[in-house]
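I am attaching a structure below and will ask some questions about it afterwards.
All protein chains of the complex are present and in place, except for one that has been dropped.
Showing subunit A:
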Amino acid sequence: MSHHPSPVLLGRRRFLEVAAAFGAVLAVPLDAAIARRGEVAESELTDWIFIDQAGTVTLGLCQPEVGQGSYTVLPSILAEELDADWPAVAVRWVMGRDAYKIQFRNEKPSQKEGASTSTTKLYARLRTAGAAARIMLVSAAATRWGVPPGQCETRDGWVHNRVTGEKLAYGTLAPDAAKLPVPSDPPLKDRSAFRLIGKSLPRRDTAAKTNGSAIFGLDVTLPDMLNAAIRIAPAIGGWLVAVRNEAEVLKQPGVRHILKLDDAVIAVADRYWQAQRAIDLLDVVFSAGENGHLSTALIDNLAEAGLEAEIGVPALSQGDALKIIGQHPDRVIESRFSVPHLAHAAMEPMNATVHVQKDRVDVWGSIQSTDATVTAVAKICGMHEDQVHLHVGFLGGSFGGKIVPAFVAQAARAAKALGRPVKLIRTREMDIQHDHFRPNNKGRLRAVLDAEGYPLAVHARVCGQSLFATTRPNWLTKTPLGDYDESMVDGLYQQTYAIPNFHVDVIQTPLPIPVYFMRSVGSSAGVLFWESFITDLAHHAGIDQYAYRRHLLRNYPAGLRVLDAAAQAAGWDRPAGPDIARGIAFNTYFGRGGSFVSECAEVVELKRVGDRWKVARVVCAMDAGLVVNHNTFNAQIQGGIGFALTSALKSEITFRDGAAEQSNFVDYPLLSIAEMPEIVPVIVESDRPPQGAGEIMVAPLAPAISQALLHATGRRPDRMPFRAEWFQARA
């Protein structure tokens, strides 16, 4: 067999397309990209708005498009206040300025995306920038005409003279406008004047994502580029001991280099399939390292021991909960719950392309974090951070998984060794097995009810691996009894239900497992524990589940409004019918560091199909403040519930001999179209500015399913995922 791999040759046009898609913009036409290279002068109005003399208005996007719609929603906020011609604007990726940074808790500001904050943190900033630029353009026009600014109005990229009927294009005015000072506190539009915000704009990226032209990290192609595949030590903390047949594998067609890292081996070849073949051929010895004993049984035992510990670190202590519970051992109701580690499993496996040159590094890829990636790559390449240039295109999903730049670091090491652009792609197996997982958690909840059947005293104990202790120790909350991780008690310790005596405490079980945030992270455990326990209490008291929650929400009208909206849309007051079982759950979602407050209530309907109960319909009511784009907001509700249902029914990472046991969709399955329920979104509008909307629908789903199962079958699951046997209908 003779095989002659052809060199990577890109025509100039193809290269420009890639450059256009990644160098500066996501999907604007090629000519706009060329224009920015200096052929047409461009004026900068604020950090966000760039207008060239040809009239193209380019809006900056600092938050990667991972599917949530940032590529449409964020520029539309700028365009609204700017009065730009929305269909004609271009959007480009921007980075490196203070204006693009956001702050979480006590961290220094950085450019990053996560925690449902893209719109919440940038809404006012983008409106202000758009309004300031509009005023600058109006001033420039007024000066040209020699009229007061009040005689001018703006529409679709033009300044109009109200008296004379003359008009000037933004492109004509931009050079003059850019010389004017940026107004710091420009007046903003009244909501009633919005033409883009609050509407249902189509996504800007749909055409590219339906004709195959959208460039994801996987699709980056550069002249002279090599491709890399990787095998990572299976055990967490394991290391590479030996590669036995390196010389033999290096003789394979196209294979250029075998790079040995402390914990992995990387094969670099002309083509990716050659690199992956080389990895499969390599005879590699790994050591399990110090964690070879790690197993799910051990993880579970640790957490269960924590549930039994005498005291935990209190996250909340109001009234006399422990005393009341101690005084009435015969009246205590107790429930226990468990959730496993989870993998993000975005459809696009982690990948990155890196080119290390003498005085700069360029990075392309499916990357959710900006500054963290720049820092990691600069360190590996021995460069200053301002020498690292990150080009972010479309991400094939992330859900928090592509924030940690471990995969980018691996690509950077390969690129540094080869001196040519290298694209490293993780297989699905590497993507799942070496993810940074959503942490595990167990809960034990105890309550004593009052004479009416409502909670008089509650003690919630949570135990598991701490996300913050593992990733951000300075986010831990300090108490005289030790530190606790608020994400372990999300959905529990900040309570909008009226509980007179309430004690929440936490015990961490340190584990060597890499963990990270994942869509709704702590709430996806805490709300399962809390709302399932409320289900048990209402069931014990013989009170309707909706009425029970109404009573608990009596002091919190904002939540009550959303709960009522869900119940009403679901027809809770009407009998469900013999083959339908319903469950209701509620959650007030507090954004990280107090960044927002969103309300969500869901009613799940199970339908009996043969001898199975199937999740057939979900009514989801949300108050997430002003909805900037109803189209993408509804998509978030649908997708978030699908994501939650996958976790509820299927997802579990278990460990054995120090390694994650799951590695592909065979053993880490995703929801299919056949399993997707009907979804009824109920948007409860409010006067508040936009609140977090991408995660809040996730947490209430599993407890609502669990409650519906209790109604349907007389028992409910206490461990995620809810295995198939729970859905067996009684004969």
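Throughout what follows, a contact is a pair of C-beta atoms (placed from the backbone, for glycine too) under 8 Å apart; a residue touches a chain by one contact, two chains touch by 3 or more; residues count from 1.
Here is the rule we use: contacts and distances are computed from a predicted model.
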* Structure fact -> Choosing from "(2Fe-2S)-binding protein", "DNA ligase (ATP)", "histidine kinase" or "FtsX-like permease family protein", the absent chain's UniProt record names it "(2Fe-2S)-binding protein"
* Structure fact -> By the document's definition of touch, the residue of A:202, A:473 or A:571 touching the omitted chain is A:202
* Asked: Out of A:399, A:548 or A:572, which is the one that touches the chain we can't see?
  -> A:399
* **Residue of A:259, A:425 or A:649 touching the missing chain in the full complex** => A:425
* Structure fact -> Where A:106, A:192 or A:211 are the choices, the one touching the absent chain is A:211
* Selected from A:76, A:154, A:221 or A:535 as touching the chain missing from the view -> A:221
* Determine which one of A:646, A:691 or A:706 touches the chain that has been left out. => A:646
* Given the full complex, what residues of subunit A touch the hidden partner chain? -> 1-6, 10, 14, 65-69, 202-203, 205-216, 218-219, 221, 227, 271-273, 345-349, 394-399, 425, 427-429, 631, 635, 638-639, 641-643, 645-646, 664-666, 670-674, 676, 678-679
